[in-house]
Every structure is written in C-alpha cells, then in structure tokens.
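Take a look at this one; I'll ask things after.
The other protein chains are all here in position, but one chain of the complex has been omitted.
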Amino acid sequence: MIGEHIHDNEEKPNLEEMSPLSRRNFIAILGASAAFTAVSCTDYPDKGKIVPYNKKPEEITPGKANFYASTCNACPHSCGVLVKTREGRPIKIDGNPEHPVNQGKICAKGQSNILNMYDPERLKVPQVIRDEKLVNSTWKEVDSTIITALNQAVKDGKEIAVLCNTITSPSFAKLISEFKEKFPTTKIYPYEAFVTDNRNTAWKACYDNIPQFAFKWDKAKVILSLDADILGTEGNHVEQIRQITSKRSADELKSFSRIYSAEAGMSITGMNADYRFRLAPQQQLDLVLTLLVELFPREAAELSLNTVDYSFTKFASVNGLSSENIKQLFSDLRQHAGESIVYAGDKLPGEVHIAVNYLNELLGNTRLYDTESPVVEYISNATVQDFEQLSTNMKNGKVGILLNLNTNPVFHLPEDIGFAGSMSKVRYAISLLENLNETSKLSNIILSGSHFLESWGDYARRAGIYSLQQPQISPLYDTRQKEAVLLSWIRGAYNEQDWHDYIMSNWEKEVYPKVAPAADFKTFWNTSLHDGVTAIAQNKVVFSEFKKDSLKNIRVKYPTQDFTVIFSESFSLGDGHFANNGWLLELPHPVSKVVWDNYASIAPATATELGLTFGDMVEISINNRKQKIPVFLQPGMAEKVATIELGWGRKEICEVGLGAGFPAQSLLSKAGGLTQLIYSGAKIGKAGEKYKLVTTQENHLLDELFVKDLHLRRHIIREGTIEKYQKEPNFIKVEKEKQLSMLKPHEYTGEKWAMAIDLSKCIGCGICVTACNVENNVAVVGKTEVSKGREMHWIRIDRYYSGSNEEPIVSNQPVMCQQCDNAPCENVCPVVATNHSPDGLNQMVYNRCVGTRYCSNNCPYKVRRYNFFDFRDRLADGYYQQDSLSLLHNPEVTVRPRGVMEKCTFCVHKITEARQTASAEGTKFDGSNIVTACQEACPAGAISFGNVNDPESAVSKARENNLGYSLLEELNTNPNVTYIAKLRNINSEDIT
Amino acid sequence: MSIDYSLEPSIIEGKPGLASIDSTIAAPMETRPNKNFYMALSVTLTMLGIGAVCLGYSFYYGMGLWGNNNPVGWGFDIVNFVFWIGIGHAGTLISAILFLFRQKWRTGISRFAEGMTIFAVMTAGIFPLIHVGRPWLDGYLMPYPNQHGLWVNFTSPLVWDVFAVSTYFIVSAIFWYIGLIPDLATLRDRTVDKIRKTIYSIFSLGWRHSNRHWHHYEMSYIILAGFATPLVLSVHTIVSFDFAVSILPGWHSTIFPPYFVAGAVFSGFAMVQNALIFVRKIFNYEHIITLDTLEKMNKIMIATGSMVGYAYAMEFFIAWYSGSPLETFVFVNRAFGDYAWAYWIMVSCNVIFPQLFWFKKIRRSIPLMFVVGVFVNIGMWFERFVIVVTSLSRDFLPSSWAYYKPTLYDIGILIGSFGLFFSLLLIFTRTLPVVSIAEVKAVSDGAQPTHHAGGSHAE
Amino acid sequence: MNKKLLDYTLKIRLPITVFVIIIAMSITYYVSRNERDGIGNTPTQPILFSHKLHAGDMKIDCQYCHTGVTKGRHALIPSVGTCMNCHSVARKDKPEIQKLTKIFLSGEALQWQRVHRTADYVYFNHSSHVSKNIDCKYCHGDVAAMEKISQVHSFTMGSCVDCHRTAHKSFPEIAGLKKGPDHCWACHR
Partner (left out) sequence: MQNKVLYSVTGIFQTPDSIKHAAKSIADAGYKRYDINTPYPVHGIPKAMGMTISKLGYFTLVFGLSGIALALGFTWIITNIIYPLVQGGKPFFALPPFIPITFEVTVLLSSCGTVIIMLLLYFKFPNNSHPLHDTNYMKKVSSDKYGAYIMADDPNFDQSKVRSLLESLGAIDIEDIYYDEETVSLRPKVFEPKFLGFLLVAILITAGATYFTLNKLLFMPPFDWMSFQSRVNAQSLSTFFPDKHGMRMPPSGTIARGFMPFPYEGDPDKAGKMLVNPMTNTQENIEQGRKQYDIFCSPCHDWHGTGNSRLRGQFPNPPSLHSQKVRNWSDGMIYYIITMGQNTMPSYAYQVSREDRWAIILYVRTLQRAMNAKPEDIK
C-alpha cells in the first residue's frame, strides 16, 4: 500500500529517483559510509587535505579571482567575454567591457555557456564504431585512420564535406583554405540553423559590392520592427538592447525613442514596443508598401503599384488596426526621416527586405548604418540547395568523408532533404562534438571536441574588430578543438601549441601590419590577448546607389489560407546546441514564462474557436508533415497564426535535456513556405491529449475579471506616458500615503546598500537571471519542481498583462530580495537565521537556517527560495551532483543543501571582498566599485547599485527620482530596491 | 458563596455504590483486552505506520515530497499542527474552566478529555518539529547556551509556539497526573498483581487519601485550574499569532485569537464527544458519562460553532469595512476562488451542521450527534486549511501565485497523526482509569455529608 | 519490592542517578571539548617539515611562505616551488628533501593534512586580520616553537565572536583597533 502511494505520485520520472540505490546515489552512500568510518576511527575529525601548487604561476593568488579576456563562439556574433577564473578554473563568463560591439555584456546563452563545459556527460575521448558498437579510442588511432581516409578520398576524387557553423574567424578561414589546398576535394558547408538567408540576398539585390551593415540603433528616434525580435533573438541582440535602451531614459526625454512593432507573435520587442500592430506575416509587405506609397508617393511609383490599394485607412481596416496609430507611425517616420530605422525580420520574405531597404534609403536612414564596421563574411553560408546537393551526393556515394564540426545537421536540416538517410552511405561520417547529438548518433567516428573555454581562436565578425580567444583551462578531458584537429590532419601530426602558433603567425602577417607599429609584434600580441580585442580603424564604406531593379519583383500577395505557422530560433537554447544546459532550460521564456518546453503560441480567440485551452496538445500539419505540440494561449497574437520556437525536442541528448520540448523542425521543408520559417496553409487540430506546460508565473487570462489588472490596482506596476510625465512629473507619487510607525527606525550610519531598477530600460530578457544563477551557484530544479513553484532563481522577471487579450499592454518587473529596512521575514524567523546587517542588508545565514519557511510566507515579494530537495541530487538522477560541477561552483558562495532558505544577497560576497580588500590595503572603502552580477549582466543598464548614504551614488539619485517607487509601499517594509516607473512613449496621457 | 448542589439533578445515574464505581472504572485495567481492542489497535498502528513510512521518506529525500511550494510554504504540516492543537483544547477547558465554573457534569469526562489533550498536544507537537527542512537541527529552536553564542528570536511566533506548546503540554500533564494520583492509589490498593502494585506505588507516590493531603490537594487543583484556564486560551491565541502577526492578508487579523480559541474548543469538544460515544458504550460507562453530559457538550458546540460562524461573517465585514482591497480580495478569493470548495466544506461543516443541535432530539441522539461531531472535525480541519493555504496561494504579487496540491505523503502523514493519536488513546483506555474515580465518587449521590448535619461546608 | 527500598530508590537513588548522569554529561562535554574543537590536533604530514627549525631557529618570516596572508582570505600553504627556492641547493642529502624534490619534479599533488579548518560556510579572511596587525600567534599559537604543527585555539563561532567583541580590550597593544563586526554576513554568506 505504501509502495503504491509512492509510485503513484503522479510524476512518472520520479520512479527512477525513488529507487533507493540508483547509480549515483549508491556512490554517494559509499562516500558517506567511508566518511562515517573515517570519522568513527580517528579521534580528531579529518579536516581534509591541502594541496598547494607545485609551481605557482605568478598571476594566480589562490582565493583571488583572475580575469581573462576571450571570445565566445556560441553564435556568429563572437562577443568579447571576460572569463572569471579561480585558481585556474573558469567560474563565470561576462562580457568584455573593452569589446566595442558588446561592451561588457553577453546574452543568456553566453552566460550559461560555462555549464556546457562542466557538463559531466561531455565527450571525453574519441570514439569509433566497431562491430556496431561505440568503443573508446585514442586520438592517435583516429588521426591515422582519418588522415588515410582523407588521402584516399582525394585520390578517389570523392568529396570531403566539412560542416561547421558560420565562420567568423580569420585564422580558421585561412586554415580552411589550407585544408582545401591539401585535400582538394574538400567542400565546406558553414551554416546557421533556423535562420533564412533572405536579408543577405535582399541586401545583395539592393546594393552592389558593399557588405551588410548593422544599424546604429542608439541614433534612432523611431524604430519600426517588422516581425523582427530585435531585442530578443534577432541579430546581435545584446548590442541592440544596449543601443536601443540607451535612448529610453526618463532623464533625457527629448531623445526618448519610440518603438513600433508589427508582428504576429508576441516577441520581446513587441512586449516593449510603444505601439504594437498585430499583423500576420503576409501583411508585412503591405505595411511597408503602404508606408512607401503614403510617405513617398513619387518614388513609390517605381514600384508600379495601384496606389489606391495602399492607403492607411484601407490597410488599417483590412487588418483591424487603429488607423490613428498607423498615422502616428507615418507622421513619426516623416518627422524623423534620417533618424529612424525600419527593420524587417530575418524570417520575412526577401521582397519585404528589399522594400524595407528602399524605405530606409528614401527616409535617409542609411546614415544610421554602422558603415565603420560592416559584417564580415569569410565563406558564404551554405544554402538549403547546397545541402540538398550534398545529400544527393552522399546518397550516390560521391562523398567520401563527412566531417561535422560541432554542428547538428541531422537535427537542423528539413527532413525532406534526407540527410540522415544519406549519412549511412558515407564511409567516414566524422563528428567532432562536445556532447553527443543526433548527427553523432549516425556517425562512425566521434571526436571529443573542446569547449571554447579550452580553446584558442580569433574572431572578427565586424570589420576591424579583431578579438582573441584564449583558453582558461587546459582541456578537462582528452579533447581537441576543431581548428587544431584540422591543422593536425594537414600537418600529419598533432601538437598542442600548433594552433596557437598558427593564429599568432597569421596575426603577424594579417593583423599586425594593419596597425601602426608602435611596438613589436610580441607586445602587440600580448596587448591584444590581454585586452581580448584590437580595433583597427576601417575605411568608411561608401554607399553605392540603390539598385532599383530589385524593386521590380515586389508585388506579391501571399496566400493566407488556414493557419500560418511562424518558426523562430529558441531564445534560450539557440539552435539546440544548449539543449542540455539546465540553466537555460529553466530560464523562463521572457514572454510566456514557460520553462523546459516549447509550444505553439496561439491567440486566445483562435483557441476559443478551436476549443483549445492552455496545455492542450494539438497536431499541426503542414502538407504531410505532422507534429504534436502543446498550445499556449498568448495574448497579443495575431489570429490564425501560431508561433513555435525551434531548437527543442532533441532526442539524442544527455539526461537533463531529454524530453524537453518538441522537435517542431520536423514541420520545415526544404522548399519552405512563405519563407523557410513561415508556412501558411497549416492545419491545427486538437490532438485530444493534455500536456503539462510549466510556467513560473500563473497564467491568468485577461478576461478573468477578478484578477484583471491587479498589478495596477495594487500599484505593483506604476507607469505613465511621457506626456503625462512632462505635464505632471510627480504623477506616480500622487497616491503615496504617509507611512507612520510607532518605532524609531534604525539608523545606518556607514554604507547602506541599495539598488535601483529602471523599468523604462528593462526589457525582461532574463539575462540577469542567468548571470545570477552562475554567480550564486543557483541550482537547477527541473520541470516537475518548477511546476510546483519551486524554481530557485534569486531574481525573477514578473511579466504582467493589462489591456485586452488582443492588444495587451505588457509590463516587466525584475524582482529580487528587496532588502527591506523593516523586513517582515526577520521578525518571524525563530532561529535568527535572517536579520539585518549594519550596512542595511537583510542577511540570510544558511548554516543557521532550519527551514521553517515562515520567512517566505511572510515575504510580500515572495523572493525567498527554499531548497525543498537537494536539487542537485534530485535532478536527473544526480546529474548535477557529479564531480565536474564542483569545479563550476563559485567558491565564495555557499552551495546550499536541502532544507535551507535562500535568497538574493545583493552579491554580498562581492561587497565583502571589496570591503576586505580595502581594509587589507588600507584604502578608503566607499563601495563605488561594487557591481552585482545582475547589474554586470544587464545589457540595458537598467540596474544600478551602490551606497545610498553616499549622495553622489547613482542609487541615491535614483531614489530621489520623481519616478522612483518601491514595491508595495503601503506595507511600510521600506525596501532598498527602488523601481523607476516605466515611461511609454505614446502620444497620449493615458496608457490604454 | 454557597450553592445548594442538592437541587441539581444527579450527575451519576442509577446511584451506584462507591465500590461499584471502583470496579466499573478499574475493570478495563483488570481484565484482558478482547479481540476488538486488538483489532482497533492494529488499525490505528497501521495508520501510524503509514505516517511513519511517509515521514521516513520525507526525511530521506527532503520535504519536497510534500505539496508545499513557493508561495505556499506551509501546507498540511501546519494545518495538522493547528488542528491537533485545537483538538487539545477541549480537555483543559473541561477540566479547568468548567472546574472553575463548578460544572459538576465535567467530572465524568474530564480525565478522558485531559488524556485526549495530552495526546493531541503530543501529536501536534510533532508537526513543528518535522515541518522544518532540517529536522536534525530542531535544537536551534530551543534557547540554550551554545558555542555559536546565538539564541533564538524571541519576536518570532514560532518561538512563542515552542514555549506555549511545551508549557501547555507540561502543565496539562501535571494537571492530569495530579488528578491521577488518588486513582492510582485506589488501583494500588485493589490490585493483587505484584508488578502492577509496584508500578502503581511508584506513581501514586504513597498517597493515603489523607484529608490533611486532600486539603492542599484541592488548593493546588484550584491553582492549577486557575493557571490552566488562561494558558489554554493563550495557547491557541499564540498559535493564531503565527498567522495574525504576519503581514499576509487573510492572516494579518486581530480577530484571530478569539476566533481560534472558539474554533479549538469547538473541534475539541467534537472530538471528545466522538470518542466518548465509543468509550461509554464499550466500557459500560453510560451511567457515569450520561446522555445529559453529551447533550451539554453539544450545547457548547453549538455556542462555539456559532462564534466561529460569527467570525467568518466578521472577517468579510471587516474586509469590506476596512476598505483594504487586498483584504477584500483574499476573502472573495476564499469564497469564490480556486479553493472555494474547501471554503464551502468549512462553512457547511462548521456553521450549518451544528445548527441542527438546536433540536433537542438531535442533540440527544447518539448517531446524529456523532455524525455532526465528525462533520465539525472535518470542517475545522478545513478551516485551518483554508486559512493557511488560500491566503498563501494568492497573496500580494499576482506573479508569484500558485496552486497548492497535497501529495500522498501529506495525506499519509495526516493519517499517521490520527494513527498516533488514537493508538495512544486506545492504550490509555487500557492502562489508566479513563474516568476520575475520586471525582466521580465525590459527586455521586450520597457521597457528601447532608448539609444540615455538618453545618455549612467549606469551600 | 520492599516499600522502604522503593521509597529509598525514589527519594535518594533516583536523584543521585539523575545527578550523576548530568555530571557525567557535563564532564564528558568539557573533557571532549578540545578534541571536538580540534585543539591538539597534530596530524602527521607527508613531509616532516619543522616550523621550529624554519620559523624558530632560522627566523624565516611567516610571510616568506604564507604569501597570501596579506592578500586575501587564505594564508596559503607555500607551493612546492617555494621550498625549492632553498632546497634545490640546501640539504639535498636529507631523505625528506629528496621526497620533496621528487614531488616537485613529478608534479604530483603534495597532500598536506589540514590542521586548522573552518566549515565551508565560514568565510574567514586572513588579510583583514593581518592588516590590523593581529599577530599570527593569537590564533595559531607559537608556531615557531612547534616541531609538528598542532591546533592551539578553538575556531568555533563563539571564540571568533568573543574576540571580535572585545578586540580593543584583548589587544591593548594594537593602537586604533576597533571591535570586529559581529553581524552574520561578516563571516557567513
């Protein structure tokens, strides 16, 4: 009976965890019993060992962190990073402040990338298929096999297909060409999964011989984003967030930018737009053309359109939009011609891009192109047609060797290319990877690849911005980086230093001559390596004439039958490369707050029509391709449209990522729909099952009157428009009540720490969440636990909807421990595990905590997190309990066991370290150099932190801000986190 | 003040002789239990076992096996705690408050009710100890000098709980034991078994029924009753402070102390009544624990039940009258939100069903009063559930709301708590006199001197 | 049982037993206290290094080897290379030095046995103490006289807090020494 109880406990995956002696638990028990014996048999408890360095390197003082500049290679943007190491072990990745593009910030994937390196189930040695079984091998063995095979392939004239991600490294590009020289039958297929090439193609159609540019977003006063998640997944969003939000500050109302977003799904950009138009992707072109016609009737004549069809009123009425808002867009664009940006999403058809390029050209927005550092293309990415050809060649036995360098074509490519099937025809299918994946499953030689923190490299994504990548730790396992492997095959022998020397000599030849030689090469190299980046002034690119020929083809009316499905890359998992990264899997999606899954977002109205509710499984079919996926009712979605994130549903993956999400890429086809990522004519049918979609925030629909707008009624969110603010700067304080207290407040005479968060800047991207996770050893709890509300994030981003299901107004609010002066949690803790420090912090002492959870109950902000389990032991059979993870944990922060309450500490270890360093060095301590992890990571710069008793600090100024308010003021908790109310740049006094 | 007790109807029916009172009450201790007893005991021990297994799993894997989640930090653990503390209120109320009010009908039931108090407090006392995440560090909750130089937080209601519950347990136990001493002496003098005699001797401490002792004994009894009365009120007051002192809407309420005490008495009486119905039947105590007594208990239940009902109404009134939207939200949410089902179970069981006791027929019908008693207990358990869970599940920030769902472990531990309570109760009925021999003798007809013979009696 | 004996047992022997048990507990508590706090813990080290010889007789400063003590939280056990500063030349004939040299050359881990330890949730910082001129010996005892290092003082929270509260009184010779912090996050995080 008992047994039944336990096994009936609703979650199936628990079955395994329940078996008392699973493999890893057994090892833990062995360890514990050994410890028991050791303790019982000696008089003094064993205090462990001290292992000093044999030869201490000069730069390392054990106990002190070192920082290394490097470059992230998780995506083609190649952001500069600064890696924090402790005793030679990387423990945190942040942006490199010297890097001119990302300027000290990186994305959520970059932050969490470190977990990939310490992933316990990484490939540790090369493996080969022998007698249909995967067996361990050695590099020596596989090297000789492969070199023979390469030579054989060349001799037989068979193709050597090399697959890799977009090439952004000059040295690697050079290496590839050398490889091609040595093995002439080599064909290289760089690609980026789940993106279309439409922007590039359109650009080339519009302009001759000039590279593509990024925009100078910080110069734009009006931004129109067309189905482009410029703040989320599109382009270098870290740079875009920084530039765009820098123009959204209440202090500089004159330059406050206005964001328009026209989109079908709800994206981060749409969430933060001042005006948002729900628009099916088929209508995007019409919008652009309408703008062209209305703004530039003369030039629009080039398009030979029927101008009557393209008027605001018509466009608005056809699409059910407010014509007022459209007109507002029109007048804004006209007024700010030359300082506005119209930006079309990658996934939109080429025609839209051409029209948008034309519109920008006409508006004079071309001067907002960042012509100083255009995007560099070393080797053009392979197209779908290339892959189709490759697949055919493979099937016909024309490919001798398939070399997959850390990509996953079997997972990425549309199934109708038949890549998986063709792979079996290749004699040598070689995969060089960090973790097993779908492609390696079909490979017969699997090479263990190094992580970027173990690799050398150089990158120059933007012209003139050269960044270097240096390893922070020698490979943890018997792994090699892809460049070194290729080099060793060219040279016939592997040498650890070869690739490093190769880059160096390449720099000596290519980069060094371009700088004015102030010093010798070695100094130049060392400086570049030290800084991580070297910027070389580029000649400005002169704009060529817009090719009006390109306009000839745009007059398409797109089909709009049935449903339209829009696919996009996953915000947190990228192309699926990060699908085994618990931190990213558990990062709530910025819009939906769903964790551990992807889903089809549909409009609530559409759902009602189809009889669907939250978490219903649907079957989506596009032509004959079918996929079951749960639905999520997303306010603000265009009707008859579904959006689905790709990169989920990996099948060949380690335990953590197994079963997370659905492989929606099976719906893609090589021919594409509207584009590779937009398909119309899809059918959505109820599959009849229910699926447990898990969100970190209860999903209240906007039509529940009882809870509607509660965040506004309770003054949790206070916001206004610029007009209102200008007229009445104190408008949010009107309702502020005077707080009375019987007691005299405590005085904080020294430092008193406080934080301010500018909600006008916060876009809700969640990068701070990941940064906090890494910095503070925050545990991954898994989907079942999140479903019970047990996620451990110390900082969360609350997302509230107001308005209607059709036109929701979204407000974001990061909430961490508010460090209240009159903290309600402190009074109720029976064991004084939480109380106040002299510098105004709400201290939480884990080792004193017995775990009554009373503090959490009494916390009005619900920011305290409780270790219901030893989550590291609990998740996926102790996956994160394994040895390699102990290397990742920040030694300055306690790794909390079960039964303990935890919460945001304002990064007290950083405060303490700064204080103690000042004390040791005898310098004055004012805390001005303390940067919390979330603050450091926030690409929008929305967070400021400092000493509120110092009138000069940013925080104390923010407290005096007219827009400053604290959460639930009426409770008189006196929080030390101040929110700067969000201002919306709407042409009205009220937000509606 | 002198009251003429002779005008009162007989407390003990049928005018039994003093010796027969002895033998009736001592019978369960002097005979071997029958099969039914063992069957009942095996059922309760099985329940206890279920609880123990669930608890063992919770200790091994962590209390995450329970349904508690982030906004709802307290679930069944604290609900059970408050419930059992409430059950533990009837005993002291009957033995102390009714004693002070000179309610003689209490004599037949006071011992048993006190026993239930002690077992209920023992059961309740387990929950604060096991609800924590690191039960092996429960010692941190006690103030004792230690190498950390750290004490407890005296402003925390949980520490008050520690003091209140342990004081309540100790004082109740003393009160109970003091009452037992003369009875143990009587048993000592009755028994022929050597081992029993030694045990009774040890615990009766050599009581001789001396009137020089009775004199002080009665004084101490009054003093203890005098302390137990505010104590019993304070205990549930302090338990209610666990909630009332917090800032959570739905918890933060000044009505809680009286409301909790009334509720505790209410559920305590229901539980005592339920158990007594069996005890008087099985051990043939119908003449000692009379139907009149049960009827009086039912009357108290209707009174306290109505108080509780009044409190429910008053909470709504105050929520509206205070003008605090948070407060209003909480109560509307209770009645019509996710947990409306629990709320309406609570209201119907606690307010509507006890109103049946207005009818004398129902009040005096054993099966019907039993059913209502059971409903009251269910209702009172749900009251605590409603207070703890609904307030937490939807509090200040809508972003962190969540629904609490108990797991089988929660239910197992609840079952286990009932198993522990009833096991102790069953063992109690077989090892100690469940009715106070001395007190029953004192109130039986003809036990006191006729008033004219000895002049006015001493009070 | 004889009734008098029964009374006697209850009146005299029971209290005596309870008393004796309490005394036994207290004595055990105090006697075992040093062991519990690690006082007198003198583990055998892999290399028989003598502090008496180096720090005592030769008067080599503590910081020659324990370089971290002014820089951060950890005092640092010297890297093997620090030993080799001298012992690549000096006393090369001694077996212990030969053992050391072998470890240095092979790169294997030299596993010293920990003598002093605070739990992982205690974040003691050496530099903030040393910079206040608090001598090593206040916590570590007279190391220069120890052949084998052993723990001399208790490292419990009580001892830390005691000293923090009375620092200005305990060390009157150190001018300008203020009370140490005694809030939680001074040591725990």
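Order as written gives the chain letters A, B and C; numbering starts at 1 within each chain.
Operating definition for what follows: a contact is a pair of C-beta atoms (placed from the backbone, for glycine too) under 8 Å apart; a residue touches a chain by one contact, two chains touch by 3 or more.
Since the structure is predicted, the reported quantities are computational estimates derived from the model, not experimental observations.
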Using the whole complex, pick out the displayed chains that touch the missing one. A, B, C
Per the touch definition above, residue among A:E299, A:D709, A:D821 or A:D950 touching the missing chain: A:D821
Using the definition of touch stated at the top, determine which of A:W753, A:Y846 or A:F945 touches the missing chain. A:Y846
Given B:G149, B:P258, B:G337 or B:P406, the one touching the chain that is not displayed: B:G149
Logged for subunit B, residues touching the omitted partner chain are 17-19, 22, 134, 136-137, 143, 149-151, 153-155, 159-160, 163-164, 166-167, 170-171, 174-175, 178, 182, 185-186, 188-190, 201-202, 205-220, 223-224, 227-228, 230-231, 234, 238, 241, 437-439, 441-442, 446-450, 453-455, 457-458
Touch residues of subunit C, complete complex, unshown partner: 2-8, 10-13, 16-17, 20-21, 24-25, 27-29, 32, 35-36, 58-61, 63-64, 67, 73-74, 76-77, 79, 81-82, 84-86, 88-91, 107-109, 111, 119-121, 182-183
Which residues does subunit A use to touch the chain missing from this display? 32, 35-36, 39-40, 45, 48-60, 62-63, 66-69, 82, 85-89, 454, 456, 470-474, 476, 497, 500, 522-523, 526-527, 529-530, 743-746, 777, 820-827, 832, 835-836, 846-847, 872, 881, 883-887, 889-891, 894-898, 900, 974
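By our rule, only the chains that are shown with their structure count from here on.
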With centres defined as the mean C-alpha position, give me the subunit A-subunit B separation in Å. 57
Could you state the distance in Å from the CA-based centre of subunit B to that of subunit C? 53
What are the residue numbers in subunit B that touch two or more other chains? 148, 150
Would you pick out the residues of subunit A that each touch at least 2 other chains? 835, 848
If you look only at subunit C, which of its residues touch subunit B in the complex? 1, 3, 6-7, 10, 156-158, 161-162
Which of the residues in subunit A come into contact with subunit C in the complex? 43-45, 47-56, 61-64, 835, 837-838, 841, 843, 845-848, 892-895, 905, 908-909, 912, 916-917, 919-922
Footprint of subunit A on subunit C - complex, ascending: 35, 38, 40-41, 43, 67-68, 70-74, 76-82, 103-104, 107-117, 119-121, 123, 125, 127-128, 130-132, 181, 183-186, 188-189
